Every structure is written in C-alpha cells, then in structure tokens.
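Take this structure first; my questions come after.
This part shows chain A:
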Amino acid sequence: MDRLMQYIELGWNFIAAHEVLRSLFAAVCVLVFMLGVVLVVIWMERKVSADIQSRIGPIRTGGPLGFVLQSLADALKLLLKEDLKPRGADCWPFYVAPYLVFLPAFMAYLILPFSATWIPQDIKVGILYYSAVSSVPVLGLAMAGWASNNKWSLLGGLRSAAQLVSYEIPLALAMLAAVILHGTLQTGAIVANQWQHWWLIIFTLPSLAIFLTAGMAEVSRTPFDLPEAESELVAGFNTEYSGMRFATFFLSEFSASFFISALAVTLFLGGWSLWGIDLWFAQHVLGWNTTAWDLANPATIPLLMKVFWFGVFVVKSFIVLWVLMWVKWTMPRLRIDQVLNFGWKVLLPIALLNLLFVSLVGLYVKRTNVEPIRLSLQQVAPVVVMQEAQRE
Partner candidate 1 sequence: MPLRDFRLPEFDAPEVILPPGELEHETTIVNMGPQHPSTHGVLRLVLKLDGETVLRLVPVIGYLHRGKEKLAEQRTYTMIIPYTDRLDYLASMYMNLGYVRAVEQLLGIETPERGKYLRTAVAELQRLASHLLWLGSFALDLGATTVFLYTFREREIVVDLFEKLCGARLTYNYMRFGGVAADCPPGWVDEVRDYLDLQQARLAEYEAILTDNPVFRVRTEGIGIISAQEALNYGLSGPTLRGSGVAFDVRKADPYDAYGELDFNVITAQEGDCFARYRVRMDEMRESLNIVRQCLPRLQVPGEVSAKLPRVIKPPAGEAYARVEAPRGDFGVFVVSDGSASPVRLRFRSPSFANLSALDHMCRGMKLADVVAILGSIDIVLGEVDR
Partner candidate 2 sequence: MTVEQLRTQYAALLKHADERDGLWTVDVEAAHLRALLTALAAHFDYPEDLTCVDEGDALRVLYRLYATASGQVLHVNVRVPRDDAQLPTVSDLWRGYEWHEREVFDLFGVVFTEHPDLRRILTWEGFQGHPLRKDFQPDADDADWRIPEQTDQDIMDLLQRDA
C-alpha cells in the first residue's frame, strides 16, 4: 500500500515538474469533469422540466444511479446510430462543424477555478481568453448551417451567427464590470478577492443579471433558442445531423450552459468561496489554523478544505443552472428581430450604464490584498493589447 502511494506521489511529482504534462493532466481532468457534469446536467434538465410540467421524468434507467446512467444510455444510443450525411452536403465543413463547436466549449473550462488552488490553467488573462474562445462556436454553427445543404439549417446557422455575435458584447461588458471591480483578469484572483471582500457582491448583482441574460442568448436557451427553434426551423443548424455528431452538438450545448452558470458563479457569486463563512467555520468550529493558509502555496491548505470548496463551487453552479432551466421551461421564444433588438437596444445600453456604475464604485473601493495586474512582454499577444488599453 505504501509502495503504491509512493508510486503515485512519484508520478505526481513528475507530472507537476513538467509544464506540458501538468497541462495535459489538467486538461484530462477537466474533460472528465465536463463529461460527468454534462451527464448530470442532461438528466437534471429532464427532471427539472418534468417537475415544472407536472410530469415525472426519466425513472426507469439506472435506478438510484439514474442521474448518470440515463444520459449515459442516451449517449450510447446516439453513438450506435448511423451517421448520415445528406446528399449535396459540403463534406468537410459538415464533419468538422460539431467539433468546432465542442472544442471551444471544452477549452473554456480550463480557466474555471474549481477550488482555491484547483485551476486547470490560471492564466493572467483568463477572462480575455474566454472572450476569445467563446466566439469560435459561431463559426462552427454557421458552418453546420451552411454545409447541411438545407435551407432550415442555413436559416438556423445565420440566426446563430447574428445572435451570438450580438450578445457577446453585453456579455463581455458584464464580465468587464467584474474585472474592473476586482482589478484582475485572472479568474482565480477574482474569486479570491470576493472571498475576502464579500460585500462586493452588492455591486455585481446587476452585472450578474446582464451576464445571465446575455449568457442565455450565448448558449441559445429559451427564450433565445432561435438557432434551433424547433417549431420554426425544424431543428435549425442541426437538422441534418444524426448519431454522434448530433450528440456532439448536444454535448457542447449542455456543457456551455453549465459553463455559463459556473462563470457567473465565479465572477459574481464568490466562486468556490462561501464569502468568508467557510474561513470562519474552519477557524472557530474546526479549530484549524487558517492564518498559515496561502493561496499561492497549495500545500498549506488541507485537502478536505479544497474538496469542500470544490463542492461549494459545483453546488452554486448547479443552483444558477437551475435558474436558467426554470426560465427556459416557463418562457416562450422570442423572434429573431426581437432578440437582436433587445440585444443592441436594451441590453447593450444597460450593460454600458452598469459598467459606468461599477467603474464609479471601483474608484472608491479600496483594493487591498489585490495584486495589481502585472504583465510582462513575454506573454501572449492579446496581453499587449490589454496593456495598451490599461495605459490609456
């Protein structure tokens, strides 16, 4: 047994020592987490909708483990189905599109601070990275719509292009509010700052509303589910997809929904922290010496605490996701022009006003314990742009 532990530790040290291996390991962990979460999210979506609609929902598959096995069975069924390509479809865009949608959805997960020190890639420009990554799926959706050789798909693809591009701006502005308030683009640091200054949440609540609204549009959930509006466009961009490719679209959609909730939690709802209550609890009830804890040095924090924080993060994310589902199952769908009008003429001005408000607040908030954003020229190109923006 000891021998085994030794080997594990050895391996772990080896992985940790090599940046590439560490990244790979983190990526695999994230992928596993994401797939696991999606299984639960799909089951949850079905159960929540059933609850709202006074039905029971799936009960047969898996018994008590149904929350995982049900979706697993669905996925298996889709996997075994024939992968059809319509005649006249543009071959390689048709095949590539699902993965072009899936990949960014997965890449976004890398910046999520799952727990105090569990951040797959704690890049300094995490939020900027997400903004960049989140614009890629548009391409995939438009490609899927175009390549299907189906007018409904094309309309769906065009709709999603218009919608996603429009809502990226309010989404980014809402995120910017959090960035201004906490003075960093690093997701881990944003959460840490919220952990220490729990009262900042008062100022970020309007941003949260904007973020969730734009986020719903970004992941195409009702009332913004126009790209695949079933009653109008048959199934929109994924009309012609079947089998595993369809499942990939499905997967990315659900993982994106979870991601939006998780990012909302990270930016506005204190992430993995319980706004300091967790610290108080550890200090006074468990009697741990929290003064020695240092976020920069993971070894100082007990594993149990990290797991607890991870749990908090997941639970919070699921609560936000539940709100999204609640909205989805009670709202009708907007029309495409109404969606775009709302995005540009309502949400964008509100987001700008909110940004102004948060900036004014930010002026008066004393930023203690926050590391100023230090950027060096060795880092990636977008950072330089940010630096320029900072100077101005």
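Selection rule: all candidates are chains of the complex that A comes from, given by their letters.
By definition in this document, a residue touches a chain if its C-beta (ideal position, glycine included) is under 8 Å from a C-beta of that chain, and two chains touch if they have at least 3 such contacts; residues count from 1.
If you're wondering where the values come from, they're calculated on a predicted model, not measured in any experiment.
For chain A, the touching candidate in this complex is 1, chosen from 1 or 2.
Every residue of chain A that touches candidate 1 in the complex is listed here, in rising order: 49, 52-55, 151-152, 155, 222-223, 225-226, 229-232, 234, 329-338.
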